[in-house]
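Complex shown without one protein chain; remaining protein chains in place.
Presenting chain A:
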């Protein structure tokens, strides 16, 4: 899995691609929690993510908890249908902010 990061005003966008699963979870954790640990405001572009298993959900949950603990913010957008289904099934759509598009995801993390 790969992450590229763009700066958008006070917020960052992590553009994520590939799979977030058992094999990539450690790498994903490093890449997706570094900024929220600093209290940054992050929107995660999930358009390029075709697969998230429970190992991937754990990383997202950790990022959301770190964002809250460090007074940052996090939102996700562009979830593919199968990925969105996994989030809904596990109730993660209730603990993580999910938006349809980039503009609303950025608005959701704005101070």
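As a convention for this text, contacts are C-beta pairs under 8 Å (C-beta built on N, C-alpha and C of every residue); 3 or more make two chains touch, one makes a residue touch a chain; residues count from 1.
As a working rule, contacts and distances are computed from a predicted model.
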Refer to UniProt and select, among "ABC transporter permease subunit", "Protocatechuate 3,4-dioxygenase alpha subunit", "DNA polymerase IV" or "ATP-binding protein", the name of the complex member that is left out. "ATP-binding protein"
Sort through A:53, A:70 or A:104 and give me the one touching the missing partner chain. A:53
Touch with the omitted chain, as defined above, among A:17, A:47, A:70 or A:90: A:90
Per the touch definition above, residue among A:8, A:30 or A:68 touching the missing chain: A:68
Quickly run down the residues of chain A that touch the omitted chain. 21-23, 50-51, 53-55, 57-58, 61, 64-65, 68, 81-82, 86, 89-91, 94-96
